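Following: one structure in C-alpha cells, then a few remarks.
Omission of a single protein chain aside, the complex is shown with its protein chains in their original locations.
Up next, chain A:
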Amino acid sequence: MSGQDALFEYLLRLGDNTLILGHRLSEWCGHSPALEEDLALSNVALDLIGQTQLWLNLAGEIEGKGRDADKLAYLRDARDFRNLLLVEQPNGDFAATMARQFYFDAWHYLLLRELTGAKDGRIAEIAAKGLKEVTYHLERSRDWVLRLGDGTEESHRRMQAAVDDLWMYTGEMFESDEVDEAMMRDCIGPDLSSLREPWLGLMRATADEATLTLPQPGWAQRGGKRGMHSEHLGYILADLQFLQRAYPNATW
C-alpha cells in the first residue's frame, strides 16, 4: 500500500468514526430524557459532523478523484466505511449511549492529542481544532457515567450493563494494522497500543468513583476499520443516504 493510499484510508477512519457517531447521536434529537440533554447531544453531534467535513474533505483531496465530504458520506456502501464497530452500535437506553460515548471520547481525546503533532500540517490543524471540542465531550460523558453508576439502584444496574455490553468493541481501538503502521512511519499517527494504558487509567479511576466494575480485558470484536461491520451500519446508511440515493445529486 502506497503512503498516499494509507493516508486516504486513515482519513476515512477518522471521518467515518465522527460521521457515524454524530449520526447516532442525532437520532436522540427530540427524544432525550430532558431538554438540556437534547441540546447537549445535538451539540456533540454537530461538533462531530463538523469534524467529519474536515476529515472527509481532506480524504477526498488526497484521493484526487474529485470526491468531497458529501460524496464520501452519501455515496459509499457499508463495505467501504472504515469506522470502529463501537460507534455504530445502537443507542440503547441513555446509559448505553453515554457508556459508548465515554469509551469513544477518552480514546478520541488521546488520539487527537497525538495527531496535533502530525508532520502533515493539514492533519495537525484539524486535530487541534477537534481536540478542544472533544475535551468537553469527554467531561460530559464521564460525568454521566459517574452520575448513573453512582446513582440509584436502577441507574447503576443500567450503567453496569452498558459498560459490560460495549466492552468487547473497545479492543479494536488499540490495534494497529498496516495503515496505522504506515502512519507511524510517516510521523503522522501514533502507535495505537500506546493509547491503551492512559485510556485504561481513566476507565479504572472513573469506574471506581462510579462504583462500577470494569470488565476484564478479553476477546475483542473487530473488523470495522477494514470495512467488516455489524448489521447495524446498513440501517444507519439507509437513513443517512436515503435522499441522495432516491434523488441523485439533489442539492438545497
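The definition used in the following text is that contacts are C-beta pairs under 8 Å (C-beta built on N, C-alpha and C of every residue); 3 or more make two chains touch, one makes a residue touch a chain; residues count from 1.
In the analysis below, contacts and distances are computed from a predicted model.
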With one chain of the assembly withheld, which option in "Phenylacetate-CoA oxygenase subunit PaaJ", "Amino acid/amide ABC transporter membrane protein 2, HAAT family", "Radical SAM-linked protein" or "siroheme decarboxylase" matches that chain's UniProt protein name?
"Phenylacetate-CoA oxygenase subunit PaaJ"
Among A:11, A:54, A:95 or A:240, which residue is in touch with the absent chain?
A:54
Out of A:79, A:132, A:185 or A:204, point to the residue that touches the absent chain in the complete complex.
A:132
Could you tell which one of A:30, A:121 or A:218 touches the chain left off the display?
A:121
Provide the residue numbers of chain A that touch the chain removed from this figure.
36-37, 39-40, 43-44, 46-51, 53-54, 109, 121, 124-126, 128-130, 132-133, 135-136, 138-140, 142-143, 202
